[in-house]
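First comes the structure, then the notes that go with it.
All protein chains but one are shown in place.
On to subunit A.
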Amino acid sequence: MGSMFRSEEVALVQLLLPTAAAYTCVSQLGELGLVEFRDLNASVSAFQRRFVVDVRRCEELEKTFTFLKEEVQRAGLTLPPPEGALPAPPPRELLRIQEETDRLAQELRDVRGNQQALRAQLHQLQLHSAVLDQSHGPPMAAAHTEGPSSERTPLLPTARGPHADLKVNFVAGAVEPYKAAALERLLWRACRGFLIASFRETEGQLEDPVTGEPATWMTFVISYWGEQIGQKIRKITDCFHCHVFPYLEQEEARRGVLQQLQQQSQELQEVLGETERFLSQVLGRVQQLLPPGQVQIRKMKAVYLALNQCSVSTTHKCLIAEVWCATRDLPTLQQALQDGSSEEGVSAVAHRIPCRDMPPTLVRTNRFTASFQGIVDAYGVGRYREVNPAPYTIITFPFLFAVMFGDVGHGLLMFLFALAMVLTENRPSVKAAQNEIWQTFFGGRYLLLLMGLFSVYTGFIYNECFSRATTIFPSGWSVAAMANQSGWSDKYLSQHPMLTLNPNITGVFLGPYPFGIDPIWSLATNHLSFLNSFKMKMSVILGVTHMAFGVFLGIFNHMHFGQAHRLLLETLPELIFLLGLFGYLVFLIVYKWLRESAASASTAPSILIHFINMFLFAQSPTNQPLFHGQEVVQYVLVVLALATVPILLLGTPLYLLRQHRRRNTQRRPAGREDKDSDKLLASSDASSTSVNSWNADEEKAGIPGDEEEAEFVPSEVFMHQAIHTIEFCLGCISNTASYLRLWALSLAHAQLSEVLWAMVMRIGLGMGREMGMAAVVLVPVFAAFAVLTVAILLVMEGLSAFLHALRLHWVEFQNKFYSGTGYKLSPFTFTVDNE
């Protein structure tokens, strides 16, 4: 079958997996993604389950994988996606993978550590050489010298100043630039001019060993005399965490040290290069190992988690698992179990068991139907095997959207946008986009495609293309005939700013426009009077049809669940009520369209007044009847509709009560004989293969057994039925009125569109005085028009119409037959669900 009419049959299957083959079998099932495991150990905590050790080992391995991944990303490399089929590895492989991964992680850590140390060393060397290299000018000796001079020759050896006998010492080092000013200030204040400090910025930028970012440093040379000053200076530089290096007085000595330093740093750089080469080798190995490893370990963990849900049968030395499986997939399941267990020489067995709980719902969808099933499921996943509204929603949802959105131009834009998405849907760049809003639009591309297509159609019917009407066929109203027959001379026209065409005059109205709304109405000032009447009646007709279809679908539900009594006691009265009252309204609308003509326009009957009087059993003398015998017909229909209310209210509960009593009296004299209970079970089994709901409460489903009869509580049943009746009857009226939003939103869209045209585009097109002027002005005007069209009319109005069409489906259509109280079958599968 494969259709989406109702969800598929799902069976509860018990699997007996021999311990030796359990892992392989479950891994096979995970690859296929067919079955959902039921948790048989729900009362056991996660730490007490059988395979908790293995799960823990997998998790530790995953932690190591995360560390490796971070390291790879830090190095700026990417991990290639895993290729090929990677089944879950057998348990003995776990040890090997773990060892390999740990070894790689350790190596990586060591190499990183070495690299850091080497870098730090190199940094120090570089700082030292920078400090020595900086031309701070000659170190100052005398206090009377004005600040540092820029002469190259040191003054010291030739100085014969008054303090020439004092030994000048130097402190040289490097400090971060932002601390330099503070350091200088503090030195000056603390040492009161007994020192001369010179600060220079390094010429080149040095790489910071930790972050790897280039940074400039300030080197300083402080010349001072006196021990105490020296101590103070050292304390201050320590406090500022400066790097202090020994500074020799003689230039040659300094040069020698510099050369040494340069040699050392060269060697260090070679070693560093080797280290980094080794590091990239290790990273290469990680890149190879990591992607398949991650996939394999993830699968392994999933298999162990699934195995944790099975219960152990000590006698048979096998694991027992209970799974939900679609009946159609049972042969595949058997085959998979055979494949998995044949290697070990044992065989795994699967057999169906009867179930008391409601099975999960499974509806197979392809990428086209998935979005429509998605919007139905967003309201509620259907009960097991109840009628699925999704296949009808594929068409009615875009259609109702289009009724509210109808415009050829806007529909075409939407259609083209969706078409672009659909045609490029297989491109990896499109699939990999991360933006959530784009993902939302992309997920609904088929929805948008159909919505755009239907909007083009309804746009043609409404005769609106960016709010302009088109004359595909000639209009059915002849202005010339009216003008000629009423004597509308030019003088007359200039005196009367507005004139109305009269359809009573022959030749004015030539017949209905064959496809859609006549284009003359877009030129008329009273177009809303006509359009409102048309759209309101259209909304009521579409609404009553949609709701009647919903009640009709309920028939299939009642028949499937073996509740044939509800056909007579619920569906029939519901249909009579709905069609007798609102179907009659539709009939009145269509009758008036066909029968009343312009000749009798002044005395045309008002449907609204007739409808109100119908309920009040009253009459309005000024309102002509539409057809002969209308009063009698209306009277009969109202009485009939009122008569269906008690049937709805009491029919099903009384029937169930009678059945319940009959069953009790049947059983009591026989006294729990096996014969009777067999008869009961046989009859109940015969009525439905899967689920048979016992009381009117549709949420509880189960096979009726002896112990469930006590659950039939009459008051609950009556209460539920009363709620359902009130909901239906009042809902008929309110839901029909609710469909008027089709009119309201289409009116809003049309008016917005017209305002945009009149206020924006017409100004640009109306500048026809000079040729060049219009062309230049039209460019920004069109830009504004386009932006506002997309932002207001497409996005805002589109979202609004989408929402209201969705509401109409969820509430007005689905509450006639859909309960939506099921849960989805979520199969045990290894594929990561990205979409």
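Worth pointing out:
FYI, a contact is a pair of C-beta atoms (placed from the backbone, for glycine too) under 8 Å apart; a residue touches a chain by one contact, two chains touch by 3 or more; residues count from 1.
Here, contacts and distances are computed from a predicted model.
Set against the options "Zinc finger protein 862 isoform X5", "AP complex subunit sigma", "Alpha-1,3-glucosyltransferase" or "Protein transport protein SEC23", the UniProt name belonging to the omitted chain is "Zinc finger protein 862 isoform X5".
Among A:Pro80, A:Pro246 or A:Pro512, the one in contact with the hidden chain is A:Pro512. Contact with the chain that does not appear here is found for just one residue of A:Met4, A:Val376 or A:Val781, A:Met4.
Interface note for the absent chain: among A:Ser43, A:Asn426 or A:Thr525, the touching residue is A:Thr525.
Checked against the full complex, the one of A:Thr101, A:Ser478 or A:Thr644 touching the unshown chain is A:Ser478. Those residues of subunit A that touch the chain absent from the view are 1-5, 366, 369, 391-392, 394-396, 399, 403, 457-458, 461, 473-485, 487-490, 493-494, 496-503, 506-518, 520-521, 523-527, 529-530, 533-534, 537-538, 541-542, 545, 590, 593-598, 601, 604.
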